[in-house]
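Note that one protein chain is taken out, while the other chains of the complex remain in position.
Chain nomenclature is as follows: A, B and C, assigned in order of appearance, with residue numbering initiated at 1 for each chain independently.
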Amino acid sequence: MIKPVDNEKKTTTMKALVFHGPNNLALEERPKPTIMEATDAIVRITTTTICGTDLHILKGDVPSITDGRILGHEGVGIIEEAGTDVSTFCKGDKVLISLISSCGRCSFCRQGMYSHCRAGGWLLGNVIDGTQAQYVRIPFADTGLYLLEPEADEEAAVMLSCILPTGLECGTLNGRVKPGDIVAIVGAGPVGLAALLTAKLYSPAEILMIDLDDNRLAVALSFGATKVVNSSDGKAPEHVMELTKAAGVDVAIEAVGLGATFDICQAIIAPGGRIANAGVHGKPVELHLERLWSSNITLTTRLVDASTTPMLLRMVQSGRLDAKKLVSHRFNLSEIIKAYDTFSNAAKHNALKVVLGS
Amino acid sequence: MIKPVDNEKKTTTMKALVFHGPNNLALEERPKPTIMEATDAIVRITTTTICGTDLHILKGDVPSITDGRILGHEGVGIIEEAGTDVSTFCKGDKVLISLISSCGRCSFCRQGMYSHCRAGGWLLGNVIDGTQAQYVRIPFADTGLYLLEPEADEEAAVMLSCILPTGLECGTLNGRVKPGDIVAIVGAGPVGLAALLTAKLYSPAEILMIDLDDNRLAVALSFGATKVVNSSDGKAPEHVMELTKAAGVDVAIEAVGLGATFDICQAIIAPGGRIANAGVHGKPVELHLERLWSSNITLTTRLVDASTTPMLLRMVQSGRLDAKKLVSHRFNLSEIIKAYDTFSNAAKHNALKVVLGS
Amino acid sequence: MIKPVDNEKKTTTMKALVFHGPNNLALEERPKPTIMEATDAIVRITTTTICGTDLHILKGDVPSITDGRILGHEGVGIIEEAGTDVSTFCKGDKVLISLISSCGRCSFCRQGMYSHCRAGGWLLGNVIDGTQAQYVRIPFADTGLYLLEPEADEEAAVMLSCILPTGLECGTLNGRVKPGDIVAIVGAGPVGLAALLTAKLYSPAEILMIDLDDNRLAVALSFGATKVVNSSDGKAPEHVMELTKAAGVDVAIEAVGLGATFDICQAIIAPGGRIANAGVHGKPVELHLERLWSSNITLTTRLVDASTTPMLLRMVQSGRLDAKKLVSHRFNLSEIIKAYDTFSNAAKHNALKVVLGS
Partner (left out) sequence: MIKPVDNEKKTTTMKALVFHGPNNLALEERPKPTIMEATDAIVRITTTTICGTDLHILKGDVPSITDGRILGHEGVGIIEEAGTDVSTFCKGDKVLISLISSCGRCSFCRQGMYSHCRAGGWLLGNVIDGTQAQYVRIPFADTGLYLLEPEADEEAAVMLSCILPTGLECGTLNGRVKPGDIVAIVGAGPVGLAALLTAKLYSPAEILMIDLDDNRLAVALSFGATKVVNSSDGKAPEHVMELTKAAGVDVAIEAVGLGATFDICQAIIAPGGRIANAGVHGKPVELHLERLWSSNITLTTRLVDASTTPMLLRMVQSGRLDAKKLVSHRFNLSEIIKAYDTFSNAAKHNALKVVLGS
């Protein structure tokens, strides 16, 4: 076969979304990344998306991110080059990128707590350049990538980079959702909806969704919530207690990251219940130990480890999890500034996850 | 057999410690209790003790306790009379009294969460008369009492009414202490020492004890703490981080019930660690979710279920748990006001648990 | 309201199915049961059903069952009379009968292992008279009965007396089925189908059903099995290994009770997998420890504790579990001999569960 002239090789720059301080993003030409460690791979991004955390970054809330950083920690793409110590992937493989890099060797990795890997953790779009670009360098490629079939649906797959593992691990699993439970999810944004989709895998009897926005609550109902509560009247706890005949809920998942939403969780949790915090908090909250000390509750926090990605991938592949329904808008990478605008004003645009093609 | 004249039957009153509002206790003559339900038993108290919670009551901190209540929820005694539906015990049996009454039938009991039994829970010395008396009525006697050998050591046994199950369940078990762990216990009073004694059953590598009082810390060392930290300089977190080479602790057990001691737990907990609250809190605390949201920690609260009492009893009986070492002072029931004084001023008297004989 | 003449009170006998030795059943007039203990209730049976275990009894395989015993351990009915110590139910309440009686007080009950209750366990239709009659005496009524709404579907409810808890506890829960798993169920009779229905609550990626009968396999597919294997060629293991790309299965549920079906489970289990035995075995089996010693597998056995009945009831009530689909045939109690014939020849009649109305 006569190979066509490979223009790509000659190109040494790429398009990338660069952070230049609060509220200052630019789509720029940047040098293409190259292999730095034998365990690295270079991936050509074909699909990426924007995370709620990217909006926090944009506001300047995440101090680890400095001027010049390429953002993004979610993506699907094609292996462009694999380091000499990458044993699982070859050039041309279609792969899913995990937001979490893990060395597989440190004590945290050996316990499955990849988010706290001593050499990894959340690196992409944080302390190294990320996926909102044409190419990205992936450290520890063997454990940070997952092989996809060539025909895999990329929009479904990219939901497994971050949002679905987050909903599952920080919400559903930490909340120990089980058949017959009554579950409340506070916040019907992407994290809350991901918690909802994954909670359903454990067959709770009821899933109550709580949010300020009726559109989001309507989406939650279409995703399988059994009841919804609009909390804009400030009386969410009263409504939940009424819906549960004063029993409260077995599991409360906090998917917003504010004191007010955390308070709802505290107010509705039944004795023996679990509060699973999935929100990113910027301030301390008040914990009502004067009441909860005797309630036999469990409260958890978690930075997603993405240890459930292989399971989620099997569920998507077997048709048992419709990950794609989280996608509401589609753009090209060249339109990423517009995509950020849409995602930043989610209520106005009825936006859930906003996907960017190559 | 000619029965001797039973003087006891003629006596219809008994001595009992009665609460008459904040800082107002009196040893009084009160009517002897009688069987009210077929599942009740009347126990003649031979050994009782005072709990830290009794001191809270004395200060007026526990609103469920009203004027005229006989205090006390710990005790060992002899079955005086058993209701017609009591199947496990007969008159004359020596028994250990559990602080928790449980019907064995409700949904909480069926989950082992006896503290929240719909018909029981913590009743004795709270919403019904308690054990700091010559006799007590025990509801649900079959599940609220444990048979002791006639020759059983009563001082060891009475430590299983409340203090050791509390340290074990609220501290050690909720903290999921396991071999190799580094455990910190904040507060070296009876609850903290009970947590220490029971944590040792799970073989942590280190147990750090934190308190303001050097005498208590010396006791903790003699009980098996591997290191102690006097927190009176306000730098307990710094000391713990130094002792753990900046790793922090796997388990932090809060055994005081104050914001300041809860703060120490938050400051020293390692990623993936567990904070087990065993203290009784009167006020909300500040929870540092702005830092802990990503730390993969678990925080638990619990009113003791006393579900571990049978296991603790086996451990005491097999000689593997020296419960009696928690006892520092001994009085007769007639001296109970003095006993309260000693226990209230524990630091002055180097008091741990104060036991009352009949 | 003028009460009609209550003929029932005058009647002191009832119809009941009585066991008179192997293959000898008779529908007879027997005295109506009466309260014997304060914790008993008398239930008028409105719906009952036949269990595979009843067929074992009929063959003479269960030595604890003696001549004259009324069979049956499943049922729904109306409280006719409640003992003085029954606190949860009143005359006229519609109730579900659990096959397991539990005192709620013994050490096994306190661990949730009601099947081994020292005063209870499987009593009904075994060592005391059972539910295939117009009336039955239920010991420990508070824990052996569950309140139903007056309008509850009795055919759905009676599936919770035994068959669904058995499939769930002995199969699904002991097999620790979880999202993404590959599960094989050997035997598509009522127990296997109950395992299938309850396994789905935990969202495995695949459920393979293995049986000799194509009709049963067709039913399994309609119940949600993802693949089926007819094992009549003696090559079930080969087929399963092919379907799993030589990986084997994460969970193998034995739902027959024979050496041959147990062998299939041993042959297909993946390293780290769980074999959950739900079948009633009459003979020892060969365990291939020469191969399995290094496979990190777990093998479990269990007499159903029926501890999951409350959860299953919530799932049926919330519409998330279609218990009624297990019912294939309906008869009146007067036709019970015919019903046994149908159930005994299940393959011929395409019978699943056979229900008897009053």
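Annotations for the structure displayed:
Methods note: contacts are C-beta pairs under 8 Å (C-beta built on N, C-alpha and C of every residue); 3 or more make two chains touch, one makes a residue touch a chain.
Every value quoted in this text rests on a predicted model; they were computed, and no experiment measured them.
The hidden chain makes contact, of the residues C:87, C:295 or C:344, with C:295. Considering the full assembly, C:271 is the residue among C:60, C:92, C:224 or C:271 that touches the omitted chain.
Interface note: of B:66, B:203 or B:332, the residue touching the hidden chain in the full complex is B:203.
Residues 108, 111, 113, 115-116, 257, 262, 271-272, 277, 279-290, 292-303, 305 are the ones on subunit C that touch the missing chain. Even with one chain removed from view, subunit B keeps its contact list with that chain: residues 178-180, 200-203, 205-206, 226, 310-312, 314-315, 317-318, 320. Mapped onto subunit A, the footprint of the missing chain covers residues 38-39, 84-85, 87-88, 103-105, 107, 109-110, 112, 119, 142-143, 307, 310.
Here, only the chains that are shown with their structure count from here on.
Centroids built from CA atoms put subunit B at 44 Å from subunit A.
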